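First, the structure itself, so that you have it in front of you.
A protein chain is absent from this complex, but the other protein chains hold their places.
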Amino acid sequence: MSQPAVDMQNLVKTFGGGRNLFGRAASEVHAVRGISLTLERGETLGIVGESGSGKSTLARMLVGLEHPTAGSMAIEGKPWSELAASGTRAFGRAIQYVFQDPVASLNPRKTIGDILDVPLRLLCGYDRDHRARRKQELVDAVQMPLDTLERYPHEFSGGQAQRIAIARALAAEARILVLDEPVSALDVSVQAQVLLLLQQLRDELGLSYLFISHDLAVVESISDRVAVMYLGEVVETGPAAQLFAAPQHDYTRALIASAPRLTVSDSPL
Amino acid sequence: MTAYIGKRLLAAIPVILGLSVIVFLVMKLIPGDPAQALLGSYATPENVARINRALGLDRSWPEQYVIWVGNLLQGDFGRSYILNRPVLDEVIERFGATLILAGASLVICSVVGILAGIASAVRQFGWTDRIVTFFVLVGISMPAFFLGLVFILFFAVQWRLLPASGMYAVYGGGDLADLLRHLILPAGTLAIVATGVVARLTRAAMLEVLRQDFIRTARAMGLSENAVIYRHAFRAALVSVIPVLGIQAGFVLGGAVYIETVFQWPGLGQMLVKAVSTRDLLLVQGGVLVAATVYVLVNLLADVAQAMLDPRLKA
Partner (left out) sequence: MTQSVTTPPSSSKRRSNWQLLMANRLAAAGLFIFGFILVVAILAPLLPMPDPNMTDQPNRLLPPLSQGHLLGTDHLGRDILSRLIWGTQISLIVGVSATALAALFGSLIGLVAGYARGVADSVLMRFVDMLMAFPYILLAIAIVAALGPGLLNALYAIALVNIPFFARNIRGVTVSIRNREFVDAARLSGKGHVAILFTEVLPNVLPVVVITMSTTVGWMILETAGLSFLGLGAQPPTADLGSMLGQARAQLFTAPHASIIPGLMIFALVMSINLLGDGIRDVLDPRLRSGALDRPLSVTRIERKNTPAASLADAPVLVVEHLSTGFANGGAVTPAVRDVSFRLGKGECLGIIGESGSGKSVTALSLMGLVASPPGVITGGAVYIGGQDVLALRQQELIALRGARVTYVFQDPLTTLHPLFPVATQIAEAVMAHNHVGKREAHQRALELMETVGIRDAAERASAYPHELSGGQRQRIGIAMALANDPDIIIADEPTTALDVTVQARILELLQNLRRERGLALLLITHDFGVVAQVCDRVAVMKDGQIVEQGDTASILRDPQHDYTRRLIACVPELGEGHAFLDRVRPLFEETRP
């Protein structure tokens, strides 16, 4: 545990602002207001929050899709600004992203083989034979049939598409994965399978996950530690079991109280 | 709302300035030296230099532009050397006739187009729809200048129902009824293409809206089918039809060029075509600028009307 996988210090992201044509200040949106978090190697850090909590903005900053307004970040010891200076490929090799909507994250006009080919060629620099071998390994790793490579995204269900998206993230051979609501668009039974797959891959490949979700129970089932976000700030962090058993912050308590449970309450609401 | 109109008016200023820049540049495209052309065989180098100085052509383009716009703002559009009268006087006189023609066509295409579009969408795949679709297709495929000739052949020559050309009868006439009689053929011809476009887009907008979730909500409320279509669906469809009407204003203003030529309507279009063939460039320039400015203002009206219908656009 020498160096954390991701280290964020006082990260801030503000959208808008500036002045418009008439010199009036445009309204600002403070999406992320001063977040400090670390993701240790081999760890799954869950991030819980409702819409507008800034959790997706945080994730997009991590992979270089957004620029932080202030604060610092280091990924595997390398400062964010250094990675940003050397372009998106530097990010791609260190950290990958799995999107919420698996179908939208796959180009409808490309075969799965074409889609997986890109990171292998551009990020890993493998030759043709090596790429072909890796593609088969990847498809196998996410438990999809081999003919997947010749098919188009629309031929797959949501769960299958998410497996393919995970395979693409793995293709870059990055050690850190940012998972942005990866199971929210899926049916429960598919959701459980994808969670199992993610856990297995993490253990086998020694990955670190930043797992973002609005679903407390899902986060708890896969995370080692959990951070609760509210209006752009982290209000509470702690080991998963402890945080949900004994929440310290009012907002965390409200979240837990609102979460639907399977046990039928004898005195309904 | 007032703030919104003010904002749109402010936004129109750079557009009109941009128009003037484009017209200015187009006029600069003209091959050959204007002084040379003006002087013909008297074009000694000294004479050319003198004329250039007199016309301000020895200055840089930006300077020339600023002077030109300054003149325009004072109402000085130059003089037509063929007609030997100020360009602005001629343009304003002609533009009145064009506005009558284009305005009448715009009214026809809006009313008929929207009604036909709704009828067609409501009875999708029924006979009404097929007939409307057929006429729309014929309308948008028919060259207006050809249709005008055919109308003249039948309505004016064959059946002698309506006058073939001009705005007023040569002898007598001159009243509103006479104007209307002269207006029917050209305005109708001009409106046919535009009506097709409006009907087609209204139909598409209605069909799009009728599939929306809020229409299902209106049905789930137990509203009658008429209320669903004419209140809920049409209101939402109108938001996308209004900008189309704005664009049609441009099409009828432009299309007037053909129609005025065919029907000898003494408007701006006829003037422009003559001016182009006599290379009376100041007249072309003035006519295009005035028509474009009016068109920008019409579109501004369309924007405001759209924002009045859709509160989401005002933000």
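For reference, chains read A and B in written order, and residue numbers begin at 1 within each chain.
In this section, contacts are C-beta pairs under 8 Å (C-beta built on N, C-alpha and C of every residue); 3 or more make two chains touch, one makes a residue touch a chain.
Small disclaimer: the values here were computed from a predicted structure and weren't measured.
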item: Touching residue (missing chain; options A:Thr14, A:Ser72 or A:Gln193); value: A:Gln193
item: Selected residue (touches chain absent from view) among B:Gly6, B:Pro143 or B:Gly174; value: B:Pro143
item: Of B:Pro163, B:Gly250 or B:Gly267, the residue in touch with the unshown chain; value: B:Gly250
item: Residue among B:Ala3, B:Leu29, B:Leu73 or B:Leu176 touching the omitted chain; value: B:Leu29
item: Absent-chain interface as seen on chain A, which is shown; value: 50-51, 60, 63-65, 88-89, 91-92, 96-97, 99-101, 104-111, 114, 118-119, 121-123, 143, 145, 152, 158, 165, 168, 171-172, 187-189, 191-193, 195-196, 199, 214-218, 220-222, 240-241, 244-245, 254-265, 268-269
item: Chain B, residues in touch with the chain not shown (by the definition above); value: 14-16, 18-19, 21-23, 26-27, 29-31, 121-122, 124, 137-138, 140-146, 149-150, 152-153, 157, 204, 206-208, 210-225, 227-228, 232, 235-236, 239, 249-251, 253-255, 257-258, 261-262, 272-273, 275-277, 279, 281, 284-285, 287-288, 291-292, 295-296, 299, 309-312
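Convention: only the chains that are shown with their structure count from here on.
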item: Euclidean distance of C-alpha centroids - chain A vs chain B, Å; value: 53
